[in-house]
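Note that this complex is displayed minus one protein chain, with the remaining chains in position.
Let's look at subunit A:
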Amino acid sequence: MSEVTPIFSLLNISKHFPGVKALDKVQLDLYPGEVTALVGENGAGKSTLVKVMTGIYQPTEGELYLDGKPVNIATPEDAHHNGITAIHQETVLFDELSVMENIFAGHYLQLPSGRLDWKQMEQETIRILSEIEAPLAPKKLLKELSIGQRHMVAIARALSFDARVVILDEPTAALSHREIEEFYAIVYRLQKKGCAILFISHKFDEIYSIADRFTVFRDGCYIGEGKIAEVEEKELVSMMVGRSIDTAFPKTEVDIGDCIIEVKDFCHPTEFDAINFKLHQGEILGFYGLVGAGRTEVMQSLFGVSNNASGQIIVNNKELAIKSPSDAIKAGIVYVPEERQAQGTVLEFPIYQNISLPQLDKLNPKGFLNTATEYSLADKYAKRLKVKAPNWNEKVENLSGGNQQKVVIGKWLATEPKIIILDEPTKGIDIGSKAAVHEFMSELTEQGLAVIMVSSELPEIMGMADRIIVMREGLMVNEFERAQFSAEQLVSAATGMTGELQ
């Protein structure tokens, strides 16, 4: 095999944020006509790297080379000019504009008079779309298209820029099975055109079916690279996680106690319908499904964030009306949200003030702050969760993602809840913190708490849950006991392939 020179290479790239090294001297090479898969767990630094490549972030140090020449990508515009385009999981396009307008937005073709040359643009659109064999009407509005079709528009847009480097950032996450097949075909055509493709995915089957090479990141560091054909899935996984996967989940066997909460006929006008489940003391109930299956919405309704759901919530044999988070907290239900920074913490507050926030009235019944009581409460829980910080006066914004998450969990444990809902509890946090969160979940169940865990990570949910409810399109489609867990069944239930398989 002759060594081809890469179109685009990154060397010794680091990106530091206050308190976090998102990338630490990583490297990446992209070759013409080849698909390179970037593999790593959540929080490995993949999205940060994409942002560096597309000019959204400036690297703290390191060099970028295009065709062997150093290049500076200071803005997203620079990236476009250099033929670098990214297609994201949720593509950023304009709903109210047509396919053609979306493709040419920002670089419209013009007549010499300065007026827009719609005819030329329409012809170009048809040409580009036929090149990727995507049969779309140029004048159709984007909002009328499916997600898969939107991806095609995004790719057509990339081609209209003469893109040579195409970044596909988890493009298949929201696609149906058939759309994925079509998508592969388009990727193949891009490859034949000589584009260098960076493919980011969590799904190994996809990586093995379309990638030629791989690069592995872990915790913001470069781990290794090679040819896909020469590596086994197991090796790839152990490079990713840095240890063998069986030891990752410290699940302890706990006797499952009485039913603590029962949810009956929980319905929402638009998001979910007919949700029924029971949760027992000491149990971890997993909710698995694709992004958008309605899991978060169920949990938020249960926590009272949105209160247009109907149905019964019975906690300890008493029916409760939960109209706001404060009702839920009083009932002993707490929620660790998926959007940690937007919903979980007040970043500008020190750790101790975040931990005391939900129960100020309980701590200071007379209404006057007592910093010492607050601090000792924070001390108890932050230590228990092993939050890494110089002291509890440190602002939460200066902590790493994992430690921020520990603060959120600590805040809720301090309220001494009966039921704790964890929504994607380990999304975007480093491996060490992840393990700490998992360990802690086990500890909680030993103490008789009931845990609901929403997770999209199969190994995590299979490793930790006693029972898994699978949701699809707002409905509960299946329920599995721990003994019955199998990755294939969970995935097919979540994606709706059950019928086809059996």
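General observations
Definition applied: a contact is a pair of C-beta atoms (placed from the backbone, for glycine too) under 8 Å apart; a residue touches a chain by one contact, two chains touch by 3 or more; residues count from 1.
Heads up, the rule we're going with is that contacts and distances are computed from a predicted model.
Between the listed names "Sigma-70 family RNA polymerase sigma factor", "PPM-type phosphatase domain-containing protein", "Autoinducer 2 import system permease protein LsrD" or "NAD(P)-dependent iron-only hydrogenase catalytic subunit", the UniProt record for the complex's undisplayed chain reads "Autoinducer 2 import system permease protein LsrD". Of the options A:Asn393, A:Gln447 or A:Ser486, the residue whose C-beta touches the omitted chain is A:Asn393. Across A:Phe217, A:Phe266, A:Tyr335 or A:Tyr381, the single residue that touches the chain missing here is A:Tyr335.
Checked against the full complex, the candidates A:Ser14, A:Ser209, A:Asn276 or A:Gln343 give a single residue touching the omitted chain, namely A:Gln343. Annotation for subunit A: contacts to the undisplayed chain at residues 303, 305, 324-326, 328-329, 335, 337, 342-349, 353, 357-358, 360-361, 364, 367-369, 379, 383, 390-393, 411.
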